[in-house]
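Left out: one protein chain. Kept in place: all the others.
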Amino acid sequence: MGVESKLGNFGVVTTTLEQVVNWSRTRAMWPMLFGLACCAIEMMAAQASDYDMSRFGMELMRASPRQSDLMIVAGRVSRKMAPVLRRLYDQMPDPKWVLAMGDCCSCGGIFNNYAIVPGVDEIVPVDVYVAGCPPRPEGLIHGILTLYEKVTGEKIDHWS
Amino acid sequence: MMEKKIMDETFTVPIGPQHPALKEPSHFRITVDGEIVTNAVVRLGYAHRGIEKAVEGRNWIQNLYMLERICGICSHIHATAYCLGVEQLAGVEVPPRAQAIRVLTAELERIHSHFLWVGVAAHEAGFDTLFMYIWRDRETVMDLLETLSGNRVNYSVNILGGVKFDINEEQADAIRKGLDYLEERTNHYLDVVSNDAMFLQRTSGIGVMTRNQAEVLGTVGPTARASNVARDVRVEAPYGAYFDYPANIVLEERGDLTARFVVRIKELFESYRLIRLILDTLPSGDLETRMPRRIKEGETVCRVEAPRGELFYFIKSNGTDMPERIKIRTPTICNMTSVVKLVIGHQLADVPMILVGIDPCFSCNDRMVILDRSDGYKQQWTWEALRQHGIDYYHEQHS
Amino acid sequence: MGSTTIMNNIPNLVALLIFPAGLFLLLCGLFYEWADRKLLAQLQNRIGPRWFQPLADIIKLLAKEEVIPDGVNPTLFIGLPIIALAGGLTAALYVPIVGLLPSYGLPGDLIITIYLLSLLTLCLGLAGSNTLDRFSLVGATRTLTQLFSYEAPFMLALLGPAFVARSWQISVITTFTNNRWLILSQPLGFLVAVIALMGKLELPPFDAPEAETEIVAGALTEYSGRGLALFRLGKGVALVIGLTLIASFYLGGVTNPFLFFVKTLTLLLVVVALQALLTRLRIDQTVGLWWRYGTLLVLAQWLVTIVWHGVAT
Partner (left out) sequence: MRKNPLELLRGLWTTFRSMLESPVTYQYPEIKRPVRERFRGRHELKRYENGLEKCIGCALCAAACPADAIFVEAAENTDEERYSPGERYASTYEINLLRCIFCGFCEDSCPTEAIVLEQNYEVSFTSRRQAIYTKDLLLVPVPTNGRQTPMKVPPGSFERAVPEMEDAK
């Protein structure tokens, strides 16, 4: 775990620290540069000038899973890709979040056959699902804001 | 040089399945000596979706939406190829207005795809400013497509026997206005990719493919045309409205990355011309003809020119309301061999550029997945094992 | 006795820990990093990050789990970032940060500063070669290669003003260059110094060592939490020091702090514009550029300066 494992409960100190840390995490959540299909195109569109995600501290798509906090699964996950995806998730240091972008990775979407994992939450725990095929960049950003709300409410003792 | 001393032994740099240079999963094993690539192996199948099997379980109309989702960039052209094939089988004549609108959408899609590619390639070259500008201007096309069809990526403009949407006058004006802006910008980008000396350093003379190579390796589309191979389905075997609106072929001599940039950017002008022509002389008439629910028995092939090159469909019907077999061959799989050949002898830093030079679309090209490999590697995941390996593991951890 | 020593040392402690080195310097580094990213975004027609962005990044990284991969030497893995940051902070003691006179000074501290600055790059290289990851290895090799290519021109370019000031002590040089705009008399030296600074900080177009599309994150691929934060801070500090050195040497010294601040920001704007304009160079192209053009340019500058002074005296 991150800072949480080193912390006992110091009452008010913990709460303020909690607020500061959550603040920093929601302001600087670095996504991993990890595209799978059509949705990756819209994810890149959200990175580009028009829907500039650097406003939310996502300026740097981290290429290395070691440095990323958020895995945006953009596109359907094939059976062959699933173990790789889980390994990438393991390589990310805690705390880490997963956002399932689009139908295919949320629940298989239109593909329900032998080759597709019916929902990436069969492989890794997912925090936020964004519907759409693919979602607009605004939709993706809305999903990210939903995730931020979720993270802001987190407590230190829930972390570890 | 320094590197040689430190890493004298050759080792393999794995690129993928997850790698910043790849926007979609695929796997390359690059054997480098210092920084020089000595061998490259490509391994596909990470984006295999079993679509060819899945379409056999849906009726003809539902397959339209299924096949549209083969590719997130060139979705319309997939649907068009499928529709053309099915209409051939059913012996249905599509009204000219519908055909014109199909071609118009296809050309708009070509514009968006080429813009996207130039941006991505600039990003690979480490020229993020160009990436930002290109994608900013690409939004114009996306808005036009959204105005036209109501969606940014999977337009679902086609329906069997026609198109779903009409174009009214104000939309036509919007498209014209957008094209004027894009044309001006495109001139600017053509100037950049052919004059910016720093950019040329990364592109000119890199990944040179001679005309002979291009023909032997069976490349298609802009990749081939950049090596002066006159290969364009719109010209050599026109389909749909391309009879009435003939397209001109764009060729380049050099065959290096610069040529691939220039070819694609010059094709944009061709698309602008076609779209304006279609908008000015849009034939009147209704948008669709009646299609039978069951397609009569038979089989057919259908070739169209996707933004990346020739797209091939084989469709077999057994007289029911579901296809018996649909085989798809996408342009990327034809061009993939050229990458493996071309990277050898280049710097490691050039590999992403050369790879992206063919405009790869891995979700397109993964039509099959190997279960039994020759080297005896036989790891196969049953669904239960995968689930156990995945979410169950984390649930145990948290409980 | 003990108390008196403490009393005597309090100014030093303050200078070391809070101002001008230490905390204040870190905040400066964060600010300049933000200005860099914001300006870059503006040039790319984006809005860009909010003002607290680098601070949030650092806090988040500090509160994050630090993964120590197998096969590394843990001591090195944890120690190297600290050394890098310490080097930067120490270097700041000899440099007129925000236009104040340097807290310490001794003859020849220019050399010390330059080498403390390159300590950061060395630590980067070592950190990369410490891990087993292939990408880190390639990144480390590229980092060191680049170090060897730009170090000499950078040094020579900074020694130009030292030559005309007849001293190797930064404070002396800055007092000499007050209201003397050496950029006019040594334009080539200035150019080389700025570009070499970009190479030192691995900013585009010299970011081949951390080119994400080729080698994932370069030497820092395996660094997750604290280590990454410290390295980022170190780079921020190095950016401040480099800008300060060049501005104070070439742009008319450190007459008043506000003016000096403006000068550094202008310099930063130039750097950012170059970043936005140029495509990433391949590592061999970088080396070629430095040895084929950079060194020659700065040597020519030296020749001119020497001849000129020979004529003048």
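Points to keep in mind about this one:
A, B and C are the chain letters, set down in written order, and residue numbers restart from 1 in every chain.
One rule holds in what follows: a contact is a pair of C-beta atoms (placed from the backbone, for glycine too) under 8 Å apart; a residue touches a chain by one contact, two chains touch by 3 or more.
If you're wondering where the values come from, they're calculated on a predicted model, not measured in any experiment.
Within the whole complex, touches from the chain that is not shown fall on A, B, C. Remark: the omitted chain is touched by one listed residue; of B:36, B:198 or B:282 this is B:198.
Across A:18, A:59 or A:121, the single residue that touches the chain missing here is A:121. Residue-wise, the contact with the chain that is not shown comes from B:130, picked out of B:37, B:130 or B:291.
Not every partner is drawn; the one left out touches subunit C at residues 41-47, 273, 276-278, 289, 293.
On the side of subunit B, the interface with the absent chain consists of residues 58, 61-62, 64-66, 69, 129-130, 133, 136, 143, 146-151, 154, 156, 164-165, 188, 191-192, 195-201, using the contact rule stated above.
Touching the omitted chain from subunit A are residues 49-52, 55, 103, 106-110, 112, 119, 121, 127-133, 135-139, 141-143, 145-146, 150.
Just so it is clear, only the chains that are shown with their structure count from here on.
In terms of inter-chain touching, the protein chains here all touch one another pairwise. Looking at A-B and B-C, the interface holding more C-beta pairs in contact is that of A-B.
Subunit A and subunit C have CA centres that are 34 Å apart. With centres defined as mean CA coordinates, subunit B is found 28 Å away from subunit A.
Subunit B and subunit C have Cα centroids lying 43 Å from one another. The residues of subunit A that reach two or more other chains are 33, 49, 61, 63, listed in rising order.
Listed for subunit C are residues 44-46, 135, 212-213, 216, each touching two or more other chains. Against subunit A, in their complex, subunit B makes its touches with residues 17-20, 22-25, 45-51, 53-54, 65-66, 69, 71-73, 75, 116, 119-120, 131-133, 135-136, 138-139, 142, 152-154, 363, 366, 369, 381, 386-387, 389-391, 394.
If you check the complex, the residues on subunit A that touch subunit C are 1-3, 20-21, 23-25, 27-29, 33, 49, 52, 54-55, 57, 59, 61-64, 66-67, 69, 91, 93-95. Within the complex formed with subunit A, the subunit C residues making contact are 37, 41, 44-50, 52-53, 55-57, 59-60, 62-67, 135, 212-213, 216-217, 220-225, 228.
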